[in-house]
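Every protein chain of the complex appears in place save one, which is left out.
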Amino acid sequence: MTEFQEKSTVTARESLAGDVFRLTVQAPRIAAAAQPGQFVMVRVGDTLDPLLRRPLSIHQVLPDGGLRLLFKVVGKGTGLLAELGPGRKIDLIGPLGRGFSLAPAGSACLIGGGMGMAPLYFLAQRLLRGKPGPGHDQVLLGARNRAELSLPAAEFSGLGYPLHLATDDGSLGHHGFVPELLDDVLPSVRQVYVCGPYPMMRMVALKCRTAGVACQVSLETHMACGLGVCLGCAVTVAAGGYKHVCKDGPVFAADEVLWKM
Amino acid sequence: MTEFQEKSTVTARESLAGDVFRLTVQAPRIAAAAQPGQFVMVRVGDTLDPLLRRPLSIHQVLPDGGLRLLFKVVGKGTGLLAELGPGRKIDLIGPLGRGFSLAPAGSACLIGGGMGMAPLYFLAQRLLRGKPGPGHDQVLLGARNRAELSLPAAEFSGLGYPLHLATDDGSLGHHGFVPELLDDVLPSVRQVYVCGPYPMMRMVALKCRTAGVACQVSLETHMACGLGVCLGCAVTVAAGGYKHVCKDGPVFAADEVLWKM
Amino acid sequence: MEDVMDRGGVDLRVRIGALHLRNPVLTASGTFGYGRELTAFVNPARLGGIVVKGISLAPRPGNPPPRVVETACGMLNAIGLENVGVERFISDKLPFLRQTGTRVIVNILGDTVEEYGRLAGRLAGVEGIDALEVNISCPNVKKGGVAFGTVPETAAAVTRAVRAAADVPVIVKLSPNVTDIAVIARAVEDAGADAVSLINTLLGMAIDSRSRKPCLANVVGGLSGPAIKPVALRMVWQVARAVAIPVIGIGGIATAEDALEFLLAGATAVQVGTANFYRPWAGEEIIDGIRDFLRQEGEPAVRNIIGQVRVDEQ
Partner (left out) sequence: MEDVMDRGGVDLRVRIGALHLRNPVLTASGTFGYGRELTAFVNPARLGGIVVKGISLAPRPGNPPPRVVETACGMLNAIGLENVGVERFISDKLPFLRQTGTRVIVNILGDTVEEYGRLAGRLAGVEGIDALEVNISCPNVKKGGVAFGTVPETAAAVTRAVRAAADVPVIVKLSPNVTDIAVIARAVEDAGADAVSLINTLLGMAIDSRSRKPCLANVVGGLSGPAIKPVALRMVWQVARAVAIPVIGIGGIATAEDALEFLLAGATAVQVGTANFYRPWAGEEIIDGIRDFLRQEGEPAVRNIIGQVRVDEQ
């Protein structure tokens, strides 16, 4: 695997919902090497607070060497990132980690909750490579509300995918959680890809296991390095012991993971 | 003394020499209360690095509630400050400290070296209050080079003051240090105001003592609070013991200070 | 207490032994002067109390400059315990403090065990003092300059001397520069301390590489600010499990979040130090933030969350 550092220039910043942003940066080397499900480690600014880089999924890769990040402001790092307008610099390391395995035997279902949508768009793009359209593949998306969901939803349908939507407040699509949409579609699906909040992934993983459907999950942990040296990003695996999200993942087979209540 | 906190908006940022900046901010309450020689404590950004506020002299007070700061980038805090364009916010506390005593009996000489010019412009303005012009008052300014000196020099002459200039590289005025210009003018002067690098102030203080001319100096120390609570800003005084630059100063009678070699 | 229920229907009152506080937020010694300096920015009456700058028997001039330097998310200070001495404190500073409407805790220090005792004796009976806080991070002149607070026996001796002479609650302020702070805490508890507060500053140093000189004239100084918060919180947690007397948490507290961590770890109250330098209104903001948190969490009283960190999974 090859990793790069790039001092990237921000070319666009869009505010989706109030605290959700989409940032486009020029990072041609990372963009060229990126695979769906991989991530970048982002450093905002040169001061010592925040100190560590923040992991963000690669949301989109543009033909001109652009890279898109989709993120929600939840703290200091993402807060500073949201302040960066066009022309500002950010320091990226990537692409990192092991992404999604891309050869589904049969139709796929992509399930994204909240910012878990971020890596799935890139995946959805790549799954279309060398194919006329999404075929029987489909996309399930959930978010807090319409504002957060409408733009990403439009982009997925732009790729031709059939969409099933859910919002916490019912302002768009199903009033409730995404996994609730899964039961209807699961019988026709052979491969599920899921990224979102932990309880949602756990529920999807369970449903897939019961139905005997292959499921890949993209996990989050706190990461100090993203590069495999701190050993901070451990997750407990079903076989006993730990794996490291930044090197062994972030994407794992759902059955590999020891899901906690 | 009344102090205020203001979340001020930057209205203009000008780059003078490469690393010297002039920042104009809206801070009407501080501006209205400010006296020449007083300073503000500036906090740049909300992160914890840099942690403490930085002291900067009040350089100019504008009739519209504007406040000007003149500063050189020497480290992290001033570096971040120099990045703030119009519309950005900075958090100021001021006006702080005891400024210059304003009633010179006889003609005055204002001596500024480098960023020591900052408080002197405000002083020069105030000394003109209720007077048709500067009379026999004059201004001596020194800086590293022409780039750093020309704009401030133009502003002082704009007020009508006769100017004597010196640069370290000889690119404008006398090739050498400001205190060297003092010998010629000292016989006709009754009050010297000086702000600049320590060795320069010490030399001016010595010349004034020898000549029997009153001299006020504006001192710098590291300050944690600027508000009289940390006791970190001590300077050794000739009478023994310490005074605190943020409360007892920053302006002192030159003879009060125990000058060190 | 005037306002039994704090505005907003949340009970913020706490007790440090016999000392009743309106809310658990105090200002730390040496960071809030003698109560008068920051009144442009903070209303002392809203605070749980003010701990004043450390007072000695005789006035002290303090250390030569430079006395402070900023470090990553913190600062070093070597003020050298500059203070006006107990007599001028009583005559010049206490009258203002007395009428602020908040609790006044007097931080005291000495070079010998006897000095501590005499100081406590001098302050006994003086009106307007609600508690003493004993700074035992000072060098023990008779024992070659080793800090009282690093040796259980001397820490206990100071505590006994102060406790015997004082007529108000005695809070002993612990030094973090020790192998096992719980041992010192138990020693001062056994010696009669009504409460402990911790931490004082961590010993640190900075060097200016160009001049090759230490940044502080005193060479070493005390590290404070957000940088030390994890160490302070760990020590508060250890001490709270080791002693039965109330614990006051200090170290890098700048926000309500920070204060809540200390309360959950077992602190009955907290002190805000370095944060006052860059946000003099930090104390009031923290009180408001604690109230908001309790309301959101449906907790009627701050007492309920003290020591409630969930470590049972261990």
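For clarity, chains are labelled A, B and C in written order, and residue numbers in each chain start from 1.
Note that in this section a residue touches a chain if its C-beta (ideal position, glycine included) is under 8 Å from a C-beta of that chain, and two chains touch if they have at least 3 such contacts.
Remember, it's a predicted structure, so these values are computed and weren't measured experimentally.
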Message: Using the touch definition from the header, name the shown chains in contact with the chain that isn't displayed.
response: A, B, C
Query: Quick one: which of C:Leu233, C:Ile250 or C:Val302 touches the chain that's been left out?
result: C:Leu233
Statement: Considering the complete complex, of A:Ala32, A:Leu231 or A:Ala253, the missing chain is touched by A:Leu231
- request: Pick out which of A:Arg53, A:Lys72, A:His164 or A:Arg202 touches the chain that's been left out of the picture.
  value: A:Arg53
- prompt: If the hidden chain were put back, which of C:Gly54, C:Pro169 or C:Gly252 would touch it?
  reply: C:Gly252
- line: Even though one chain is not shown, subunit C touches it at residues 71-74, 76, 150, 177-180, 202-207, 209, 211-214, 217, 219-220, 223, 225-231, 233-234, 237, 252, 257, 260-261, 264-265, 293, 305, 308-311, 313-314
- request: List the residues of subunit A that touch the chain left out of this view.
  value: 2-5, 41, 43, 48-53, 93, 221-225, 227-236, 241-242
Contacts of subunit B with the absent chain, listed as residue ranges: 48-49
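Here is the rule we go by: only the chains that are shown with their structure count from here on.
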- request: Report which of B-C and A-C is connected by more C-beta pairs in contact.
  value: B-C
Query: Taking each chain's centre as the mean of its CA atoms, which one is farthest from the centre of subunit A?
result: B
- request: Starting from the mean Cα coordinates of subunit A and subunit B, work out the distance between those two points in Å.
  value: 53
Query: How many angstrom between the C-alpha centroids of subunit C and subunit A?
result: 46
- prompt: subunit C: which residues touch two or more other chains?
  reply: 72-73
- line: Listed in rising order, subunit A residues that touch 2 or more other chains are 48-49
